[in-house]
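All protein chains but one are shown at their positions in the complex.
Right, chain A next:
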């Protein structure tokens, strides 16, 4: 156990506004592995919705607020349940590199911040979270998590070790689900065609559960599946790793012969 490791929770606005279950699961898993969590209430949003829509000037103060809030507590790490939002936090250092007051802070933020599953596997070194889930499932590998954050393997390794969970590969896993932040609302025609493709591939797996590490993508895919009447359950990876946990099953990488899988897989795209 990594005792007394202090982790600042980066909740993301989506979880704050809509999905408390995801934040709860993340906190519970982290605390289970000995992290002391802390939640600074000044945090709002990583700024992606406006920044990625082109409102770069208007978003600078959103960045400042998020940096001030997340660095207001003296934590060893900052962990969030979304590869995309974490990716955005990590981009601050490039966006603010010439900012006299925030360049250094943005670098500190960058170095401390991890996506949830990445943190569990790569930092805490947990291989088996002790979870159990008797179901078939498929995984949506979100774009920013894999391409901007460069983490394409940690969730798969962790899910492989969930007892009784059978993972079914998703065809064309590399394709975007059509969320793209405000793109989904600004270009609904294109987004609809993209998410329908994704839903068709998910339905074709016959999986009972769709799992993801980005709640916003799941909100998009799930929202479309519900509209289409597809019967499936949607779970964030934190909820899966927090399901029916038996502490006696927990395994750390260091206690096994497991070779840490590189974040970027084979690196040929």
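Rule of thumb we're sticking to: a contact is a pair of C-beta atoms (placed from the backbone, for glycine too) under 8 Å apart; a residue touches a chain by one contact, two chains touch by 3 or more; residues count from 1.
Note that in this section contacts and distances are computed from a predicted model.
Engineer: According to UniProt, what is the chain that's been left out of this complex called? Choose from "Putative oxidoreductase", "ABC transporter permease", "Flagellar basal body rod protein FlgC" or "Iron-sulfur cluster binding protein".
Structural biologist: "Iron-sulfur cluster binding protein"
Engineer: Looking at the full complex, which residue from A:76, A:99 or A:187 touches the chain that isn't shown here?
Structural biologist: Within the whole complex, the residue contacting the unshown chain is A:187.
Engineer: Any idea which of A:90, A:105, A:144 or A:161 touches the chain not displayed?
Structural biologist: A:144
Engineer: For chain A, which positions touch the chain that isn't shown here?
Structural biologist: 9, 11, 13, 15-24, 27, 39, 41-45, 47, 49-50, 52-59, 61-62, 64-65, 69, 143-144, 147-148, 172, 174-176, 178-195, 197, 218-220, 222-235, 239, 266-269
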